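For this depiction, one protein chain was excluded, whereas all remaining protein chains were kept in their positions.
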Amino acid sequence: MKSLHPLLSFPYFVAVLALTMLIRNPVATLGSLLGAFCYWLMTTNGKEKRADLGFYIPLAVLITVANPVFSHNGRTPLFFLNDNAFTLESLLYGAFNAALIVSVLLWSKAYSKTVTSDKFLYLFSGILPKTALILSVALRYLPMLRKEARRLKDAQKTVGLYSKGSVTDNFLSSCKIYYALIGRTLENAVGTAESMRARGWGKAKRVPCARYRFHTPDKVLAPVLLFLFVVVAVGAGTGSLTFSFYPAPTDPLPNGFSAFAVAAFWLLSFFPALYETEVNLQWRLLQSKISASATPQRTKTR
Amino acid sequence: MGLVSDKVWSELAFAPELSGLTKDEVRLRVGETASYFGLRDLFDRHVETLSGGEKQLLSLAAAAAGDPVLLLLDEPTSMLDPIAAARFLDTLERMRRDLGVTVLLAEHRFSSLYPLADRVLALENGRVIADGTPGDAAKTLSASPLFGGFPPEIRLWSALGCPGKCPASIADGRALLTKTNLPAPTPTDGPTGSESLLSAENLTFYFEKNAPPAVTDVTLDVKAGRHLCILGGNGAGKTTLLRLLAGLLPPTAGKLRLFGKPYKAYKRGALYKEGVALLPQDPSALFLKSTVLEDLTDVLPGKKEGKETAARSAAEKAGLTGLLARHPLDLSGGECQRAALLKILLTKPRVLLLDEPTKGLDAEGKRALRETVRRLTDEGKAVVTVTHDVEFAAAAADECAFLFRGEILSRSAPADFFAKNRFYTPAVSRLAPGYLTVEALAAALREGGQTP
Partner (left out) sequence: MTKRTVLSCLFFLLLIPLTAVLGLTVFRDVKWVVWSLMAAVLSIVPFIVSFEKREHNLTLLVLIAAMVALSVGGRILFYILPGFKPITAMVILTALYFGPEAGYMTGSLAALLSNFYFGQGPWTPFQMAAWGLIGFFAGLLHARLQKNTPLCCAYGAVVGVLYSLILNFQHTVGVRGTFVWDEYVAVTVASLGFTAVYAVSNVVFLLLLKKPVGRILERVTLKYGLAPTPEKEK
């Protein structure tokens, strides 16, 4: 997904996130969750997976169980707590909510990884040049600040800072370093502005470097994805996806169009996973071709 | 450093984007510039991940991307190690030849640049004191303190009375010497044994579990009254080693002892009171306040008035009273270093660790530094300097060690040390083997009656 043109990936993620948050239909939401999950499986390493699961699973359980505690609607009580009914429907709704939230989190993660700061800046520097400038300079400064802070900390430790070990002392020492950092950075900022002016800022209109090109697959994918999105949106708008848990679960596919809308949503959600798989397959194919042509053909000599 | 962007490619694109080219022209210009300057592999990197040398190269490339007619460079190699400086200057020279750009460069560390210049201008106190070809300028400046920064072959040429053409390389200099009888250098005995103040045994450090070690099995003894110079290129692990010795990093393996007591036994901050002191590469990191005086009083114990008087008298003794009222960030490199040294000396250290102290210093500044180190060792302190400046080590060290990829590969007295090396030697040794400083060579020539 990282190689897609940002004009495609950015709206894609925004759209999927929006749809996931707005559509309250368990069958549809399940698709979103599975699609995000598959993509997550493909793009994270073992360490990250463990850390993420350690967060998502408890969160999901918490949300599932918390719902019936607060909400007592529903027809099928499972047991009673202080005169309040702990209903099945409520529990199901909790599970649904958990699924929804985990998908939103997974999609957000996928978005963060794919639409990185340079892609984001690329999209917006045309229409919001000043904002993009501020962001890009800030992005430049941030790692520099971390390094500077470490250097200052080291040097200052040897002349007495951080020597008492108490929380207050650590905090005050960090504050001193923070002041120094602020002073230096602001002075530096003025110099940076001069340097930019020396290089021509403000004279002519800026033409952003065209770093991303639309490849042929992008040109095909864009209308397809758009079509899927429209189908889902229409479905949502026309009530084909309405669902209610209370007092009892309704039919998840209320009308004829519903099946289409749900299918479209599933396809839309699985797009990144499918794209990644296709890229991986293509790569393996290429690799096998390369190694095949590299190994010398052994002619059978007799 | 005038880098404005966060990624290498956007830094390169900055000027072209603003010069009225079309989108595709911008892209072409960026690609072209990156290839010419050898930055293709660094294209997507964040600028903070680049080394100092790479950043300078990027600055040059970014300036070149704007298609300039004249390039003005202010001390571009002062913060670079010799390898990076050489690469930068080579690229600059290539640019000049290929693109016909006029280069105006201000430097006070010009030994390697000298042969490349077409015209030399020397300034002192704002006035021009020499203007001409390299040879002419050398003749004019032979008595000036600037001469200390001239390449050794030119200083040799001057000591011999400027016979013939001005030498443009070590080879030319050697040619000069074949006509003279050079006495063998007299080896000097290093100072004999003394008390060991800081000791490191099998010191090893890994930044990350699966990465190669930054420091491997280093065993060092830092003795009182001696100056140890640890030499190595960029990335050899010099700063990491120093941070370990300064107790700022916990070793992954090995032992560290100060005055016989292991580092772990020292309470927080106790290492730095009458113990170890570190002069960082950027001495301004030691200053947090808005005047030097405030920073000095910060380090001293006791009441306010007492502290101020003590600070002032210390500054007076060091001849730095003029710096007391100034803002630390307004000081020049040399002034800042001197002020920083004063500050750390207030903690009465017995071991001083200096991280690349010669960066940004001119010949005069380096000479002053050598004197300061000599004074400190005479007082019985131990000094460990980590540097890539071979000339400085040759002139100032009592003992030299070579660090490569975190391992100490060789350690001995300077004469021995440099005799064993073929590449890491002072330029003067390549002119006349066995000689470590131009002064020694000039003295030997005088004694032999070779000078006019």
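Going by the order they are written in, the chains are A and B; count residues from 1 in each one.
FYI, a residue touches a chain if its C-beta (ideal position, glycine included) is under 8 Å from a C-beta of that chain, and two chains touch if they have at least 3 such contacts.
Not measured: the values here are computed from a predicted model.
In the full complex, the chain left out of view touches A. Within the set A:Ala189, A:Val220 or A:Leu286, the residue that contacts the chain not displayed is A:Ala189. Touch with the chain that is not drawn comes from one residue among A:Met1, A:Leu33 or A:Ile63, which is A:Ile63. Only one residue in the set A:Leu133, A:Leu226, A:Ala259 or A:Leu274 touches the chain that does not appear here, and it is A:Leu133. For the options A:Phe86, A:Tyr111 or A:Trp266, the residue in contact with the chain missing from this view is A:Tyr111.
For chain A, the residues touching the chain absent from view are 17-18, 21-22, 24, 63, 70-71, 97, 100-101, 104-105, 108-109, 111-112, 116-117, 120, 128-131, 133-139, 141-142, 145-146, 149, 167, 170-171, 174-175, 177-179, 181-183, 185-186, 188-190, 192-193, 196-197, 201-202, 242.
The criterion applied here is as follows: only the chains that are shown with their structure count from here on.
Mean C-alpha positions place chain A and chain B at a centre distance of 46 Å. Residues 2-7, 9-10, 13-24, 26-27, 30, 46-49, 62-63, 66, 243, 246, 248, 268-269, 272, 276-278, 280, 282, 285-288, 298-299, 329, 343-344, 347 of chain B are the ones that touch chain A when the two sit in their complex. In the complex of the two chains, the chain A residues touching chain B come out as 117-118, 136-137, 139-140, 143-144, 147, 151-152, 154-160, 162-165, 176-177, 179-180, 183-184, 187, 191-192, 194-196, 198-201, 203-211.
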